[in-house]
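Below: the structure, in structure tokens.
Only one protein chain is missing; all other protein chains are in place.
Per-chain numbering from 1; labels A, B and C assigned in written order.
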Amino acid sequence: MDHTVEIRVRYSEIDQLGTVYNSRVLEWFEVGRGELLRAMGLPYSDMEARGAHLPLVVAHVDYINRAGYDDRLCVTSSVAREGKARLRFDVQIAHPDGRPVARGYTVHAVTGADGKPIRPPAWLVEAISG
Amino acid sequence: MDHTVEIRVRYSEIDQLGTVYNSRVLEWFEVGRGELLRAMGLPYSDMEARGAHLPLVVAHVDYINRAGYDDRLCVTSSVAREGKARLRFDVQIAHPDGRPVARGYTVHAVTGADGKPIRPPAWLVEAISG
Amino acid sequence: MDHTVEIRVRYSEIDQLGTVYNSRVLEWFEVGRGELLRAMGLPYSDMEARGAHLPLVVAHVDYINRAGYDDRLCVTSSVAREGKARLRFDVQIAHPDGRPVARGYTVHAVTGADGKPIRPPAWLVEAISG
Partner (left out) sequence: MDHTVEIRVRYSEIDQLGTVYNSRVLEWFEVGRGELLRAMGLPYSDMEARGAHLPLVVAHVDYINRAGYDDRLCVTSSVAREGKARLRFDVQIAHPDGRPVARGYTVHAVTGADGKPIRPPAWLVEAISG
């Protein structure tokens, strides 16, 4: 399952070269993950309320083309299991005409609120695999 | 050449699990790069004034242990050429007792202010290779 | 003229008490200003392209109620002239049921790209006063 959400670049996200500051892409990855999980019926706030947190273990970003203030961008995300205990989200960010801005992935552990790993709950595994 | 700078975790950098929000690590990588370049005699603001910019092409972070509000952290950076036209910075972030928080790298193009690639200037190549 | 835009609170915007980190409200004020100006036919990117920038001179925020991750919030903005040379934006941020989260205002100079004050262009004055 792929899910796309549109964002608009904020002035606060642009650096002095007039393009997106690099760390902001990871915040947009988070927006993409959140909307994908909501579309799958698993809003992340519900997941945390049920005691399953998804802290990042790895983040990787390839920066491809510039994006400027007020640009509309499409954030497209998908999710899969990575081994038994982890999830991986793949994300692409592109201009509406398809020109890519960035792509990458994040790998997440499944933990309790204290950051200690837990076995991925059945409802989570079923939603991802389904 | 390795260079270490100490930072202190700001309240604005912590999420609701009480640990560093993931994208902030890339901002600390930037602090590390900046201080390394200054120690090499190449402050990044001077480089930009001389027309050489270093936009990110790749960023990669492995998240290892939590860090909380007000923690002091050591950011240790080094730089090398990657092929003919790029630079790579390797960065480690650790608690003062050596316990790692995150490690990773960024790969940078060398461009003009317009984002178009330029040949790395001789003064830059010499400083990196020297 | 009032204009309302809806935002969703990002995980990156929440602090360790589970509520919005204070500085983020100013980023949302900026989102509100941008959408108001677009609705008035004056997208801010066009204004900057025409040489009129609106740097902040004053910002004031009253924080009223908490807002958590993934909350939908309504950002309602209006604009008026403040004296001959300045603009003032008033902004309210509220939960969809009307419960206020924050309110405040920003005062802006009108400057060139170098930050030096300029006389507000006629097209800007007319749009604000009209």
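In the analysis below, a contact is a pair of C-beta atoms (placed from the backbone, for glycine too) under 8 Å apart; a residue touches a chain by one contact, two chains touch by 3 or more.
Treat the numbers as computed from the prediction; the structure is a model and nothing was measured.
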| item | value |
| --- | --- |
| Candidate in contact with the missing chain, chosen from A:Ile14, A:Leu56 or A:Cys74 | A:Ile14 |
| Those residues of subunit C which, in the complete complex, touch the missing chain | 17, 19, 22-27, 30, 53, 55-63, 66, 106, 113, 115 |
| Touch residues of subunit A, complete complex, unshown partner | 11-12, 14-18, 21, 23, 69 |
| Interface with the undisplayed chain - residues on subunit B | 10-12, 27, 30-31, 34, 43-45, 48, 68-70 |
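To be clear about the criterion, only the chains that are shown with their structure count from here on.
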| item | value |
| --- | --- |
| Per-chain Cα centre nearest the global Cα centre, belonging to chain | A |
| Fitted rotation between subunit A and its twin subunit B in degrees, CA, nearest 5 | 180 |
| Where subunit A and subunit C are represented by their mean Cα positions, the distance between them in whole Å | 27 |
| Centre-to-centre distance between subunit B and subunit A (centres being mean Cα positions), rounded to whole Å | 23 |
| Residues of subunit C whose C-beta touches two or more other chains | 11-12, 69 |
